[in-house]
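One chain of protein is taken out of this complex; the other chains stay put.
Think of it as A, B and C in the order they're written, each chain with its own count starting at 1.
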C-alpha cells in the first residue's frame, strides 16, 4: 500500500443545488509532492474539504492511506490529513503558539511530555521554536503561515494539504516556506494558482477545471503546454520562463 | 507643474515611539507609473497613509499636484489621492457595487446624473459595469479588487496608489488587472513586493528600506542588481527571468 | 456604565450574581441548540464584533455621546441565547481589564446582558407578530427593541438601587432621570442597531437570526395544464416540475 490519497468518482452538489464536482479521480503516492492547479471557482476548495470529511460526497469516495473517509473513521482521517488553510488567522485560534500547535495532538488524546515533544518537534521543523510562547497575532504574516504548517505537522499526518501556501508572502518568506516544505519528509498536496511555485516544489501537477481533473502529468510538461493552460484560465506570469532542468 | 506627487524629508514615529520613516524623498511625475518596492516592515504602508493625510508627518511634508497635504486641504487631497487597499473587503462595505462606487463622489457633493455618469464610467473602465447591482460580497476576489479600483477612479484622482494590487489574484485575474491599469490615463504609484508585476507595469521603481528610499531607477536595472535586492530582503522568484526588452 | 464594586450592598450583589448565573446557564443550553459545536468559535467572533461595535460612539446631544450596549444587536443578529453569551463574554473580558467590579459582575451581566437581550427579544417578537412580515417591519422592530432595551436596563439599575442601594435618593426621581436620559441614548442605540441589521440583511439575510421565519416560503411553479398546485410537495419534486 503506497497510496497516500485516493479519490474515486467524487461528485458533490451544495445544498443550494449548485454542483461543484462532477467526478474527480486522483491518486497521490506516499512521499509525492503534487500540485493541484486550477482557476478560481474550479472547485479546488470543495475538493479539499472532502479530503478530511468536512463535506460528505454525493457520489464516489475518498480514502487516505487505504482508510476510506467515513463518519466512523473521521477521527483517524482528520489525524491523517493535515489541512493548512489559506488565512493563517483562521487556523491560529489559540492565545499562544504553543497551545495552537498542541490543539491537534491534544484532541488525539496526547498529554504531558509526549505532547510537549510533538509541539517542540513540529515548531522546530518550521523554524519557529523560538516563538513558542508568543501570541499568534504578534507574529509576521510569513511566521504565522509557518506556525499554521506546524499545527498540522504536530499531528504527524499521512498527507499535508496546503491551500494557496504562497499567497500574501513576500519573496523571501515565499522561498523560506518552499525550503521548509522541501525539507519535510511527508506527502504534500498543494492547491494553488501560483504556477511558478508549483514548478519549484512539485514534480507532478493536476489541473482541476469545471469540477473534473483535466490534466495529470509532470509539472514541467503541463506548464509548457500553453494551449492547455489557456483553455483552463491558467497562464504563466509575465517574464516567467520554465528554467532548463 | 508636472509633479503629481512630491514627498520631502518625511519622517514619522508612531505614538508608541517606534520610528518608521527616517526622511523619505520622492517625486512622481504626472502620467508616470512607479513601483514602490520593499520588504515587509520597511514602512511602505506608513508612507502610503501620509499621502492622503491619514497620518500627519513628524518632519517634512507631502504635496499632491502642487497642493500641500494639510488639515485645511484634506478634502481636496483625498479626492486627488485614490488609495486602493490590499484587502478589498476593507474598502467595500455598501450593499451594492453601485453604492460603493458612488460613495466617494457623493462625499464630494456629486448627486443625480453627474454622480450616475461617474459611477458607470468608473465601472466601465474596470470592466465591471455588468455587476453594478450585485452585492460586492458575492463577487469573486479578483472582481472585488477591480471594483475597489473603480471606487477610487470615480473620484477622478490625480494619482492612484495601490497597495499590493496583485496579492491573492490568480494568474488570469492578475493579467486582467495589469491590462486595466495600463489602459488608465492616470499617474500610478504601486506598492508591492511582487517584483515581476512591478517590471510588467512600471518603467521606474523605488526601493524603500529601513524608512528611507535606498534606490530609484529604471525597474529593469534595479531588478538586475541582485546584490542590491539581496541587501533589502528582495529577490526574484524562482524561474523568473527579466525578459529581453 | 460598568458598575464598580461597592455600588450595591453585598446581598444585592450576591442576589444579582445568582440571577446572572441562572440566566447564563439557561443560555448555555439554548446556544448549544442554536449552534451545536460551532458555539465557541462563532459566539467568540460575534463577541469580538460586539466589543468592536461598542467603540462606535454616537452623539446624544448637549455635547455628550453614548456608546452601543450591543445586547439588542447581538440578540437580533445571533439569536437571544447566543446574544446573552456574547455580551457576557465581553463583560468578562472587560472585567479582566479592570472595567467593572469583580463583586459586581453579577449585576453587570444581569443589567447589560440579560435585561437588554430579554427586553429586546420580547419587543422584537411582539412587534414582528403585529407588523406585516418583511424587511421594513423587521427594521422597525429592531429599532424599537434596541431603543427600549436601553432605558429598561437603566430602570433595572434603579430597581436594584431601590432594593439595596442607599436611601439618600428618592427612587421616583432617580427612575425618571435615568429613564429619561437613557431613552435618548436608546434612540441612538435603536438607530445604529436597525441600520446595522438592515446592512446585514441586504448582503447575507441568512445571518440575521431575527429574520428567520420572515423569508418567503418556497414557491412552486405549476406546469401549464397541470391540475392545481399540489399542497407542499418535497423540494425534490418541485425542481422536477419546474423543468417542464
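Heads up, the rule we're going with is that a contact is a pair of C-beta atoms (placed from the backbone, for glycine too) under 8 Å apart; a residue touches a chain by one contact, two chains touch by 3 or more.
By our rule, contacts and distances are computed from a predicted model.
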Record-based protein name (UniProt) of the chain missing from this complex, from "Acyl-CoA dehydrogenase FadE", "Cobalt ECF transporter T component CbiQ", "NitT/TauT family transport system permease protein" or "Sulfurtransferase complex subunit TusB": "Cobalt ECF transporter T component CbiQ"
Chains still shown that are in contact with the chain withheld from the display: A, B, C
Omitted-chain contact residue, chosen from C:75, C:89 or C:175: C:89
Residue, one of A:26, A:102, A:208 or A:236, that touches the chain absent here: A:102
Option touching the unshown chain, where C:16, C:47 or C:160 are the choices: C:47
Contacts of subunit A with the absent chain, listed as residue ranges: 49, 52, 54, 75, 78-79, 81, 83, 85, 87, 89-91, 93-96, 98-99, 102-104, 106-108, 115, 136-137, 151-152, 155
Residue ranges of subunit C at the interface with the undisplayed chain: 1-7, 9-10, 13, 24-25, 28, 31-32, 36-49, 51-53, 55-56, 58-59, 77, 85-86, 88-90, 92-93, 95-99, 101-104, 165-170, 173, 191-192, 195-200, 202-204, 207
Residue ranges of subunit B at the interface with the undisplayed chain: 49, 52, 54, 75, 78-79, 81, 83, 85, 87, 89-95, 103-104, 107-108, 137, 151-152, 155
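As a working rule, only the chains that are shown with their structure count from here on.
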Remotest chain, subunit A as reference, centres from CA atoms: C
Whole-Å gap between the CA centroids of subunit A and subunit B: 32
Subunit C residues counted as touching two or more neighbouring chains: none
Per-residue overlap in subunit A, given as positions that touch at least 2 other chains: none
For the subunit B and subunit A complex, residues of the former touching the latter: 39-41, 140-142, 164, 167-168, 170-175, 178, 193, 195-197, 199-200, 233-243
Footprint of subunit B on subunit C - complex, ascending: 199, 202-204
Residue ranges of subunit B in contact with subunit C within the complex: 95-96, 135, 137-138
